[in-house]
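Got a structure for you, questions after.
Excluded from the complex is one protein chain; the other protein chains are retained at their positions.
By letter and in written order, the chains are A, B and C; residue numbering begins at 1 in each of them.
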Amino acid sequence: MIPDISKIRKDFPILDQIVNGKPLIYFDNAATSQRPVQVVERVNEFSLRSNGNIHRATHSMANRTTEAFESGREVVRKYLNAAEAAEVIFTHGTTESINMVAFSFGEAFISEGDEVIVTEMEHHANIVPWQMMCERKGAILKVLPFSEEGELHIGLLDSLITGKTRILAVAHVSNTLGTINPLAEIIAKAHQKNVPVLIDGAQGAPHFRIDVQALDCDFYAFSGHKLYGPTGIGVLYGKRKWLDRMPPYLGGGEMIDRVTFAKTTYNELPYKFEAGTPHYVGAIGLAAAIEYLHNNDIQSLIQYEHDLLTEATYKLKQIEGLRIYGEAPLKTGVISFNIAGIHPFDLGTLLDQMGIAVRTGRLCADPVMDHFGVENMVRASFAFYNTSGEIEAFYRALIRLKGMF
Amino acid sequence: MIPDISKIRKDFPILDQIVNGKPLIYFDNAATSQRPVQVVERVNEFSLRSNGNIHRATHSMANRTTEAFESGREVVRKYLNAAEAAEVIFTHGTTESINMVAFSFGEAFISEGDEVIVTEMEHHANIVPWQMMCERKGAILKVLPFSEEGELHIGLLDSLITGKTRILAVAHVSNTLGTINPLAEIIAKAHQKNVPVLIDGAQGAPHFRIDVQALDCDFYAFSGHKLYGPTGIGVLYGKRKWLDRMPPYLGGGEMIDRVTFAKTTYNELPYKFEAGTPHYVGAIGLAAAIEYLHNNDIQSLIQYEHDLLTEATYKLKQIEGLRIYGEAPLKTGVISFNIAGIHPFDLGTLLDQMGIAVRTGRLCADPVMDHFGVENMVRASFAFYNTSGEIEAFYRALIRLKGMF
Amino acid sequence: MTIDETQQEIVEDFSGFEDWMDKYAYLIELGNELAPIDPKYKVEANLIRGCQSRVWLHQEFTEGRIIFEAESDALIVKGLVALLLKIYSNHTPKEILASEPRFIDEIGLRQHLSPTRSNGLLAMVKQMKLYALAYDRISANNK
Partner (left out) sequence: MTIDETQQEIVEDFSGFEDWMDKYAYLIELGNELAPIDPKYKVEANLIRGCQSRVWLHQEFTEGRIIFEAESDALIVKGLVALLLKIYSNHTPKEILASEPRFIDEIGLRQHLSPTRSNGLLAMVKQMKLYALAYDRISANNK
């Protein structure tokens, strides 16, 4: 079924605006996606109708909020097909989710001389937390490189994983290269040697149906604001067998069972990892976003996004001097590129004058920049509310701008 | 000037609703306050008009968002009278703010055998992070006790602070006892011995104008959702001299300067402590909440809240068998109590039947429960949108319910 | 009486009440009347801890039936506990397993059994069912 995009766009009134005198073309979805009115309305309902702090009170408003929050958790559980809701932890985003694992897993399982594997295509959020933890613990960070096309050198994994490897962290989809990594294969190889795997799903969750049980990943992290949901909310899925053995990350209310100055005991999952007042409004909004996707036949949206990417890639390749970074056969969501002789910042500035929003810069992936020996890139990233017409306009804009240099 | 509460209540439509067949009386403001329409509208504007990820893009929507986020920071700076905006770090709440200091200050300044001081009246959020850090570092947690009236034994501070004390953490206002702690005195005593002071301002920020420079505190933490702002957003104020010397807490995007696998360098303040996509919508909403307070003559609202507390205290004391916990002369915001022979949970349940929302339970302050030898308390907490009429209704409800037991 | 008949009886008892105050007053009365359990059973192992109110649940298995005893520190919860005992105690594991405490919904106190309530009541129902399941298995094995 081909989705009715003009109908879908009505749910995103933000798209229908004039920027610098031109109709907005929003191609920065990998940075943050827009939120449908359904999400905004759900959030408002809570702010204006039923707001009470969760879990801790006997009164009706607090109970209503708690129920909405916990059913939000159930919505996420279903979306991920997690075995139980207690394995779904609400965080403030992918970054916090990964830091939580790096810290708590590190405290429980990493000692001096142990090894952690990340890949060369990771976002800083999936590098720096591991670096910080390795530095604290005297552990060693090892890196799985990628090829010119932007594919991981999976073949190297067998030798990279040693008896000292404690965890492997890899992106589901690269935010620069767009590569869809072969998770099943990576996880199988890692599990063979009893190494758990964390998936940075920031760019995966918005473009796939996720089934953490089928994947058999140990942790999966993503952000609400990239999945048509609110800012400040994210998710960490973790297998109970790990979470149970990890110490809490943040200390505070709700994550404890009993506090005395002599000894503090911790609450059960998921609360052990949810210290403080959670961003329950965000969690409720995220659940609304996921429900929105469900009401729209996700599978056809995914296919449609893929078609957009194919079309855009084809068009951009017609432009002389344009180089695309990342040409893996399995790819989604983003096209990063440069045009010879034009600074990405200049291109971004001029595209903005034409109402076209793209991301420029180092894309929070310095190692990828270093790999290709560039300082910056331009990145266009797509969502299901984008259209073929927008891609054509983008293509024409690039041709026109190229003529200015 | 006496504030026009009926006018103010129009800004909080959530207050005007029927709960269990009765008009809502919301006395759980210390748990979370309600948000005025002005905040909700500002948040919507961003979700529906100008949403782009901040700091990282060249396009107009992202710039609009960045500008709004950074001017939000300036609004908070002014509110706190911080010396510079870089000392204002957006976090996800008081709990995260305190954990951030406990971790990062701990990493930089705490070694085995060092001491940390908290008080007996702290919320778990200002105990557990310090316990966790002390356990990791082999440091010792010391506790400043409080009196039957709920006042800190400040006199003991001189002997409690030793050459090994590295930091002191204390609530501005106790969330159970309502005590306003003598911060100036505590800070002076601590500074005399070069000990920095963290203020847990979760219950302070909503009831006072804060001037961190006049106070001379080293850190001040508070939550947006208790200050009429959104959930999932909070603030850590810290003096530059400390923040500069503390390592980052979370690793990820934005907090770094340059990442290589060999070495990562960090960005400047405040970004060093703001890893990942911040909850910018929350920050913008928090700024709107602070502006709302300013547009309403904060000083008179504070006075009015104080009058409500005095009135409620006076009324509740008429009830036989009712014991108030915390009767410090300088008190604000909350009244915690029990009625002899009635379980707080029963009272809370029945009050809810009458449309009255109070908090019951252990109030995230187990040591306070232990101090008074009780398992639970009932807590009524007030905001400027509450009224004398509501207090009267509350009083009558308690009398009526007492008759049921 | 079967579990269902007892539930029906309770629903009828409650249908007489005009307003919530009468209903809760009755629960409080039931709570007050409930015999305390033997202090020796009021131990950690029998404690079902809600955030705010606690329930102690003790059971014995005699002649194919489970005898439950229970108590709570909160009176309203105790009243509800009394009702649950009346319904479930002295029944066979299979009977217990086959029946849901629908009466709570029907007498309009559903909120007390919601998973987000911090009163320990839902956990008590779950615990009773777990006991029933365990005894059911044991009996099957012994056959």
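Keep this in mind: a contact is a pair of C-beta atoms (placed from the backbone, for glycine too) under 8 Å apart; a residue touches a chain by one contact, two chains touch by 3 or more.
The structure presented is a predicted model; accordingly, all values stated were derived computationally and were not measured.
For the chain missing from the display, the contacting residue among B:20, B:38 or B:66 is B:66, taking the whole complex into account. When the omitted chain is restored, the residue from B:55, B:207 or B:239 that touches it is B:55.
Here one chain is not drawn; of A:150, A:344 or A:367, the residue touching it is A:344.
Residues 20, 342-346, 348-350, 353, 360-362, 375-376, 404-405 of subunit A touch the missing chain (whole complex, contact as defined above).
What we mean here is this: only the chains that are shown with their structure count from here on.
For subunit C, the chain with the farthest CA centroid is A.
Chain centres here are Cα averages; for subunit A and subunit B they lie 30 Å apart. Computed from the mean C-alpha positions, the centre of subunit A lies at a distance of 45 Å from the centre of subunit C.
Remark: subunit B and subunit C have CA centroids separated by 39 Å (rounded to whole angstrom). Among all residues of subunit C, those that touch two or more other chains are 51-52, 118.
Within subunit B, contacts with two or more other chains are made by residues 20, 345, 348-349, 360-361.
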